[in-house]
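Apart from one protein chain that is not included, each protein chain of the complex appears where it belongs.
Right after this comes subunit A.
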């Protein structure tokens, strides 16, 4: 082998190592650069060739098999690394895909549950609050409070008013009693008149008997007057008996009405006050519930905003997967570059012309790779521009 071929081989191996170093992870990169430096130093010192002496010939004595072996090892190691990198990128893609799908589902489910919760709360509020104005016949809570309040109010009012009327009735009854008593006094007068009339009739009968035949007609009149007196007395007694019954009945009614009138009205007034308290509390509860429902509605809106924001952030999956695809392309380019070199090194008979050709291929590959633009330029997860044409 000529020294020119050796120089070309050394340069080629150094390029391979440098390329591996360029794409290797940070840790490996240092080791690879050091390796390249050691390799160049060993080959140049052994054969007396300086790296700077581009045109110098490599000293004879380096077996071509060593150089080919080294190139093969490099190729195999690079291939293994590229393959390992691609496998791991694929696993990364799968993991990101699975996790983002699950997260998105979770967020959507949370959103749907919060929406159902909100709808349930609104439904409860509509039913109880009566704000919906439905005509489905269902009783709304606020209407119920109003109805009950009105009914109980009028009940208490009528109880109080009954008591007042009863007190008025007691007075009226007492007036009637007085009048019944005065009727009885008048009946006494009538009885006295009847007695006196009876007495007068008796005297007239005596005077008629004494007048004999001339007084016979008068005796008949005296008899009739006496009859009238007795009938008057009889009617007076009947009236007195009826009046007594009226008097007794009135007394009983008076007592009953008095007991109604003298019932303690405080219980009704206290009930009214308690009822007003209860109704005020129910109204307050109703209002607080309305406020709680509004708050639930507001929170549902906030959850929706957060879920939207999460949905936006979760699109990192699409962006990172495309970037990982780009990393895959870089690995493929690296593989092509190494492969170009490997081909040239194996053709030892034509290496002098093969290396420049390999160099050209590598430059071509590198140029094509540099023209490739990444589809992802985003640097954060802010929402992108929208343009309507």
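By our rule, contacts are C-beta pairs under 8 Å (C-beta built on N, C-alpha and C of every residue); 3 or more make two chains touch, one makes a residue touch a chain; residues count from 1.
Convention: contacts and distances are computed from a predicted model.
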> Looking only at the UniProt record of the hidden chain, which name from "Glutathione transport system permease protein GsiC", "Response regulator", "Potassium-transporting ATPase KdpC subunit" or "NADH-quinone oxidoreductase subunit J" is the right one?
Replying inline: "Response regulator"
> Thinking of the whole complex, not just what is shown, which of A:228, A:313 or A:327 touches the missing chain?
Replying inline: A:313
> Of the residues listed, A:126, A:149, A:339 or A:378, which one is in contact with the missing chain?
Replying inline: A:378
> For the chain left off this view, which of A:213, A:252 or A:387 is in contact with it?
Replying inline: A:387
> Touching the left-out chain: which of A:64, A:89, A:104 or A:167?
Replying inline: A:104
> What residues on subunit A make contact with the chain left out of this view?
Replying inline: 97, 100-101, 104-105, 108, 111, 308, 311-319, 321-322, 373, 375-378, 381-389
